[in-house]
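Remarks on the structure that follows.
With one protein chain withheld, the remaining protein chains of the complex are depicted in position.
Think of it as A, B and C in the order they're written, each chain with its own count starting at 1.
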Amino acid sequence: MVKLIFFASIREDLGVSEAEEAVDGATTVAELVQVLGLRYGSLWTEVLSRENILIAVNQAMAGLQHPIVPGDEVAFFPPVTGG
Amino acid sequence: MVKLIFFASIREDLGVSEAEEAVDGATTVAELVQVLGLRYGSLWTEVLSRENILIAVNQAMAGLQHPIVPGDEVAFFPPVTGG
Amino acid sequence: MQTKISVQTVEFDVGEETRALGRVSSQVGAITSFTGLVRDINEQAGVSGLFLEHYPGMTEKQIAEIIAEAALRWQLQAVTVIHRIGALQPTDPIVFVGVASLHRGDAFNACEYIIDFLKTRATFWKKEQTAAGPRWLTTRDSDVESARAWQKS
Partner (left out) sequence: MQTKISVQTVEFDVGEETRALGRVSSQVGAITSFTGLVRDINEQAGVSGLFLEHYPGMTEKQIAEIIAEAALRWQLQAVTVIHRIGALQPTDPIVFVGVASLHRGDAFNACEYIIDFLKTRATFWKKEQTAAGPRWLTTRDSDVESARAWQKS
């Protein structure tokens, strides 16, 4: 299982803020996105594949090829707008 | 008559903070310094001729050749150290 | 170096934060601060309110990293970063960056560096309430440029 967290427009578009999900053999973020798309449908694939989406694994910025292991915290969010 | 004002170390070295003085024909700051030296002695000449002394005529920075006329306010002070 | 980082809903007191920065050491000669306010125009639309969220844990870690980078570049004695979240109105203070240093050059540079990277790297998101409905903001090009400029210097 990995912990998924969604912020801002990503959360609103998916209608989910947090979830615990089985990885079903996925070993990278990209594979996890594929697994989630198969599990929840094309909306998830579309939202999680957006060009400007940002990803953090265990609270550190990560790319699509970043490895994931069970227990990881994986967050998806749009470009940041602080300050 | 002109109004003289002395600040900081210049005031302390002369022992005077303000004075009303006749210009005795002086038409520039340099001539005024000469007149004051003749009137009050070599201490005044020495202090008012210091290399780093600053001069303001009517509250605007001025050089030794700046003209003076009766009624002017002439200030002498060391380099500034604000902030 | 002393560091204070807070992500909070309540308003901060610039006077109290500045005094606290000055108390860090009798060597502090310069305190610079940046206070960001919610403006009632952002790009085009009239903004009636703002909602801010962050990534608890990660955001604070990112702010600590930005401060640590600034401390490598300049001699700093204390840094305070406070960022508000939740519902805010136009003219509300939203972010405070305060820097105490021996010399003002270091304090000015570090303060500007920290706010530039807060704007582009820290995980905060703003949703504006406008006349045309709510919308999530995206990173401003001018902010990206400001942050990029530091990488050249």
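What we mean here is this: a contact is a pair of C-beta atoms (placed from the backbone, for glycine too) under 8 Å apart; a residue touches a chain by one contact, two chains touch by 3 or more.
What you see is a predicted model; the values in this text were computed from it and never measured.
Taking every chain of the complex into account, the omitted one touches B, C. Touch with the chain that is not drawn comes from one residue among B:2, B:48 or B:75, which is B:75. Residues of chain C that touch the chain left out of view are 13-16, 18-19, 22-23, 26-37, 39-41, 90-91, 93, 102, 104-105, 107-108, 111-112, 115, 146. Residues of chain B that touch the chain left out of the display are 5, 7-9, 52, 56, 59-60, 75, 77-83.
Here is the rule we use: only the chains that are shown with their structure count from here on.
Centre to centre, using the average C-alpha position, chain B and chain C are separated by 50 Å.
The mean-CA centres of chain A and chain B are about 76 angstrom from one another, to the nearest whole unit.
For the pair chain A and chain C, the distance between C-alpha centroids works out to 27 Å.
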